[in-house]
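Structure first, then comments.
All protein chains but one are shown at their positions in the complex.
Going in written order, the chains are labelled A and B, and every chain counts its residues from 1.
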Amino acid sequence: MASAVHLDGITKRFPGVVANDDVDLEVERGTVHALLGENGAGKTTLMNVLYGLYEPTSGEVRLDGEPRAFGSPRDAIDAGIGMIHQHFMLVDPMTVTENITLGNEPRKWGGIAVDRAGSREAVVDLADRYGFDVDPDARIEDVSVGEQQRVEILKALYRGADTLILDEPTAVLTPQEVDELFEVLDELTAQGKTIIFITHKLGEAMRAADEISVLRDGRKVGAVDADATTQEELAELMVGREVLLDVDHGTAETGEVVASVSDVVVEDDRGVRAVDGVSFDVRGGEVFGIAGVDGNGQSELVEAVTGLQTPDAGEIRFRGEDVTTASRRQRIDDGMAYVPEDRQERGLVMEFGLVENGLLGSQHGPELASNGRIDWSKTRGHAEAIIDEYDVRPPDADADAESLSGGNQQKFIVGREFERDPELVVASHPTRGVDVGSIEFIHERLLELRKQGVAILLVSSKLEEVQGLSDRLAVVYEGEFIDVVDPDETTEEELGLLMAGERPGEDDGDGGEPEATGGGDADGTERETPTDLTDAADGERA
Amino acid sequence: MSDAPADRADADSAARNAEGDGFFERYTTRALVAGVTVAVVVTLLLAGLLFPDSLAGTLADALTSRNTLAAALRLSVPIAFAALGGIFAEKSGVINIGLEGLLIISAFSAIYVADVTGGVWIGFAGGVVASTLLAALFAVVTIGFRADQIIAGLAVWLIALGLAPFASQVIYSSPNTPTVATTGTITVPVLADLPFFGALFSASPSVYLLFAAVFGSWYVFERTAFGRWIRASGENPKALDTAGVSVTHVRYAAVLISGVLAGMGGAALSLDLGQFTGNGPTMVNGKGFIAIVAYLFGNYNPVGAFLSTMLFAGLDAVQTVLQLQGIGIPRQLIRITPFVVVILVLALVGRTRLPEAAGENYETED
Partner (left out) sequence: MSVTDRARSALSRLVDASATERILISTAALVLSILIGAVLVLVAGRMTTCTAGEAVYYFGTGFCYDPVVVFDRLFLGALGDPLSGGWSPNGQFAVTLRETTLLLFTGLSVALAFRAGIFNIGTQGQMVVGALATALGVLWASSLVSGVVGTVVLIPFGLLVGAVFGGLYGAVPGLLKAYADANEVITTIMLNFIATGVALYLVSGIFKDPESAANQTVPLPEFAQFPALLFGGRQDFSIVALGFGLLAVAALYYALEHTAFGYDVRTSGVQPEAAEYGGVDAKRTVVASLTLSGALGGIAGAMYVMMVLGTFQTGIPAYGFDGITVSILAGNNPLGVGVAALLFGVLKSGTTVVQFATDVPPQLVGVLRGLIILFVAMPEFFRLLARGLPGTGSRPEAVATDGGTAGDGRGETDE
């Protein structure tokens, strides 16, 4: 029997780059196939070829043994391929039913009116058939991310998809939702659907897939049976060398408390507590890390500390002063540096050149401007120094920020913030989307600052990063600190459990400092939590 | 499975309840404004009943006068038509700030065509065609060439503002046209003699056309697939695109419809008087901009936009009636009340939730 999907020698070139180089991929009907690789390894490009978004430079797509050429996603959809994008293609103010039937609405009265009862019935039937839990009448904006994802899957099934491509489906999900998703995938394959699952998380690939193909630099470097491999093997395939970053950070000589957060609460737009009563201190010369699955309140906490959001309750002190409601500018002037999570929205003005970007945050400061007048020659020198020292390429101070690659953008931001001569550095996912060489460089710089007595608040969803760099490590789950531990005394398994919201029980021997606050309802699902060696819930944007 | 229908009925009513809650949450400020309006009107009417000779009495008279309703309806026609047009365009993701220009061009063209052909309704059609053509230009510029929608809309306004008086000057040697026949009045016997509401049954055909257009627009958005596509195109064009519907086609259609509707408004405006006046801001005089506020305040709902238009037009109509009765509030100040109300309403309501992708150009993937 021919494979459900067979990509035969796919090569896809773009001007200047080869995104896919002679990739073969065979997926059997009724199986889950994981496509594993780092950001930029060519996974999404390959799937866009299958989905008809790109035409391959060479090679052939075969479905059930028959060669197919797709001119557009429309052709692919007609051939039974559905794609669930990382960013959902849903219309927020419309209902679940309206979204699922969009573009293929059942009609009545000679096609004039939408058959609303019929639409609803079709959706309910479909959901029942695959055992999906969705409310057909709820508006998308009112349902959880997990349910939105199920709606996306139903949308593809409604259009008759046999093969589903899921692009990084777990990046936005809570651990429970990940479990639910994997159950859904089981149900789908049981009913004969074929699933291709793009991911860079080893644990998930191993849990969910039957077979795993690994891509690196656009080439397929291996295909393994999920039951017969180890995380170490996969990691080495993915990166091409030993990946564990062994950072020797020595012991910390901690100084005064630089920043102090007590009982901070931050509500999101809907009034839900994104940060729910968090307290901690950061001392000079220490790295205080915050680990956790993305979306558990880290962003809101960081914005409250850096002055981009005002907390709804609690107090933030910086260098002894209450700065809870202080402006962002005042915090910058007082010596708070901030490497933001979103470099293209916040960290850089994309239309500006690097000279002007080097000024961001210092435009009122004494270094580069005086009496409201900007000293452009100093500012240029400043930008050139950052470019030089942090190896920003191309080394052109007049290049627009948007012309730089993500890694170089990040190096420039890191340089600008680290050179502020700060008392506190807040670094949010400082190495997201950055190449391995730059990661090591940024880590070294961070530890240098620490040695100089700077206080560092590090937030990252990369476990090995926070674990390797932090002196104390808090684990955040649903807006609360589950525990604060000594990272050297804690195993990845233990951290994984904490990240899943499991509170330390009687077996509390990991030297955690009893500073964790709040006592919410930890979810007690007993399961192997994935420990993702290269978990970089990535910063790719469509 | 036998009790599925019952389940569904439950779910249905639950959904309706949820919608109701959402309605009150979402529209509190609007509900407040509506409530205050009703309260003021009722108070005035009561006070007028009790003290017929006071100012309140006069105002109450003005409010309950059949003429007031008739005038409000007449004033509403161009604004409400333009507002409906604006809803179509903006819901699809194209902010059409050039409605004023569409009204101007159709107001002039309707008179010109009526003058040349002698047919009032041919003139009406001529106005609609002119407006639709200008809307088509706007569509090509914004959708085809991805121009900034606000600036292009402004250009549409300025072009019409220059072109209509220019043409009038060329053809009639004056920015004002001569008068032509008007659309006249349709009167329903008996019902037209009702107090106050009689105005509804003795009105220009364009008033009835407006009612039809309000209902038609509501139907399109709530009940047809095309209406859903328009919404999706404005909220998340990529979702529509991946569902296999061309965003470009939907947006072109929506902008053209906005041209047709605004054209009906402009034609109705000038044919109601039988003349186009093109001095200064022309006879349209900001109605296109009030239309924008009307649909924003009506939250993109055709019926809501019509009601808020009636609110603005009613204010203006009461003012006219008071004028006739010689009440001494300076005319110039009453003229600006709708604009002041708009500012106050915006200050209270603040951000109206624009369609997510409104104002953004969309590029297809392939």
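The rule is short, and it goes like this: contacts are C-beta pairs under 8 Å (C-beta built on N, C-alpha and C of every residue); 3 or more make two chains touch, one makes a residue touch a chain.
The structure displayed is predicted, hence computed values, not measured ones.
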Left-out chain, listing which of the shown chains it touches: A, B
Candidate in contact with the missing chain, chosen from A:T45, A:T101, A:S279 or A:T324: A:T45
Listed residues A:G52, A:G103, A:P136 or A:P340, member touching the removed chain: A:P340
Hidden partner chain, touching residue among B:V41, B:A136, B:I171 or B:A192: B:I171
Chain B residues touching the omitted chain (full complex): 97, 141, 145-148, 150-152, 154-163, 165-167, 169-171, 175, 280, 286, 289, 292-293, 296, 330, 332-333, 335-336, 339-340, 342-343, 346-348, 350-352, 363
In chain A, positions touching the absent partner: 14-15, 17-20, 38-45, 48, 86, 167, 217-218, 308, 327-329, 331-333, 338, 340, 342, 344-352, 356, 359-361, 363-364, 369, 372-377, 398, 402-407, 410, 433-438, 538-542
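By definition in this document, only the chains that are shown with their structure count from here on.
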Distance from the mean Cα position of chain B to that of chain A, given in whole angstrom: 45
Contacting residues of chain B [partner chain A, same complex]: 8, 11-12, 14-15, 18, 223-225, 228-229, 231-232, 235-236, 238-240, 242-245, 356, 365-366
For the chain A and chain B complex, residues of the former touching the latter: 52-53, 71-74, 77, 83, 85, 89-94, 98-99, 102-105, 107, 112-114, 116, 120, 124, 135-138, 155
